[in-house]
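Left out: one protein chain. Kept in place: all the others.
And now, chain A:
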Amino acid sequence: MSRRYIAIWFRHLTADWFTICQPELKDVPFVLASPERGRMVVRAANILAESNGIEKGMVVADARAVFPSLMVIDDKPELSEQLLNAHAEWCIRYTPIASMDIPDGLILDITGCAHLWGGEREYLKDIVSKLRSSGYDVRAAVADTIGTAWAVARYGQHSPIVEPGEQADALLSLPPAALRLEPTIIARLQKLGLYQIRNFIGMPRTVLRRRFGQTLLDRLDQALGPSNEYITPVQPLEPYQERLPCLEPIVTATGIKIALQRLLAMLCTRLSAEGKGLRSATFKGYRMDGKVEQIEIVTNGASCHIDHLLKLFELKIAKIEPALGIELFVLEAPVVEDVDPVQEMLWKIRRADDTGLLELLDRLAGRAGMSAIHRYLPDEHYWPERSVKPAASLKDQSETPWRTDRLRPVHLLARPEIIDVTAPIPDYPPMLFRYKGKLHKVNKADGPERIEREWWLDEGLHRDYYCLEDENGARYWIFRLGHYDGNRPEWFIHGFFA
């Protein structure tokens, strides 16, 4: 059976997208430009701009000279590929094999599909009209080969449908550029006066090969049919979702747990086969009365361990209200990450990043929330409150080492508490201080250690820290805010040493 292909050409793919997103651009000539070697170059132009003589590849300054009120928008380099991918996935409704043709087209293998729409004409009309009504300026053609479909979609003058076996007739009147040749070969053909494919299609192959290289012959073969061309179909990412419809509505917690267990088993088998683990999951129950009950979990690290995930969910099953009963369960994993391959261990090593620990943390997070778990890394600040920063993840490592040159108290008060102090001026440590109504006589002291406030972060006075030891041997970290300049400075207690 002969194959049939459709080539779809988006004439202004990115420009059309901008117009769809911002309808006010519809009546404005605009171009998409990006910098290249210090100048802005036009990457795409809309119809209005093209009708004013602005083309792809022009420098924006030149284009502005041609058309002064031209609007210039920054181009997004990956946009065209993303759009094509989205359209290719959309085209899977027409055929299972749809592929992208970078930079501005799609190629669909429609072999055996067209009759479902009542013939190729209706099929093609359906695709084109749907794309046009969504705002894209497209042309499409059907042919036996990708090459001919491509050529007719872009350069064809007559019918967009090339009947089986008539590729040569369709190609004869087209320019050589329709064969997807390199610009140098096209220029050479132009130079020799070969403006149409009919001018050289009959020439002996050896002559063509000697003059224009093997590429021209390959392209001709691809267009006419003798040699095959392959396309890479897009494969849409299937969402990580599992469904479990129930024959009878479920009303008990045990029933819900069984459903959850089955769904988790299905999802985790798929995840582990793909080497992935879930970071968050949603379990939904569709109730008889139309309401949706849902519970969610998050994990600290990608996991596809059924027992563990079930444990996390178990804490929340009680929150589901089945009412009259739940008839459909859905388990979704919106966030999925690659999981580190678990090494089979011969002996147990106590490691900080073990899965057992991760699972424990997940359980804790499930009960108390992620905000309860803290791990700290050193930060490059002298100011005590800022000298540690919370780590983003369990594997987060810091480049700066922990400081050991200055003694720091084991217990630091969240907020320094004001104390009454008797101290000889100017820079001696206190002799006496009163904290929580109790008088402490200072026996030994160290200091001062001045820590300046980071003026770029906040305003205020510096702190002069002292380590004090009272007559009972208890050790304190206290500081004076600012200098002694006339007024009485304030003293604070900030921590306790071991």
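A few points about this structure:
Rule of thumb we're sticking to: contacts are C-beta pairs under 8 Å (C-beta built on N, C-alpha and C of every residue); 3 or more make two chains touch, one makes a residue touch a chain; residues count from 1.
FYI, contacts and distances are computed from a predicted model.
Hidden from the displayed complex is a chain whose UniProt protein name, among "Hydroxyquinol 1,2-dioxygenase", "Peptide ABC transporter ATP-binding protein", "Hydrogenase nickel incorporation protein HypB" or "Protein ImuA", is "Protein ImuA".
Touching the chain that is not shown, out of A:50, A:293, A:314 or A:469: A:469 (per the contact rule at the top). The chain not shown here is touched by just one of A:90, A:383 or A:496, and that residue is A:496.
Note that of A:20, A:116 or A:410, the residue touching the chain absent from this view is A:410. Only one of the listed residues, A:89, A:126, A:446 or A:490, touches the absent chain: A:446.
The chain not shown here touches chain A at positions 348-352, 354, 356-357, 359-361, 363-364, 367-368, 372-378, 384, 387-388, 391, 394, 397-398, 402-404, 406-414, 443-446, 467-469, 471-476, 495-498.
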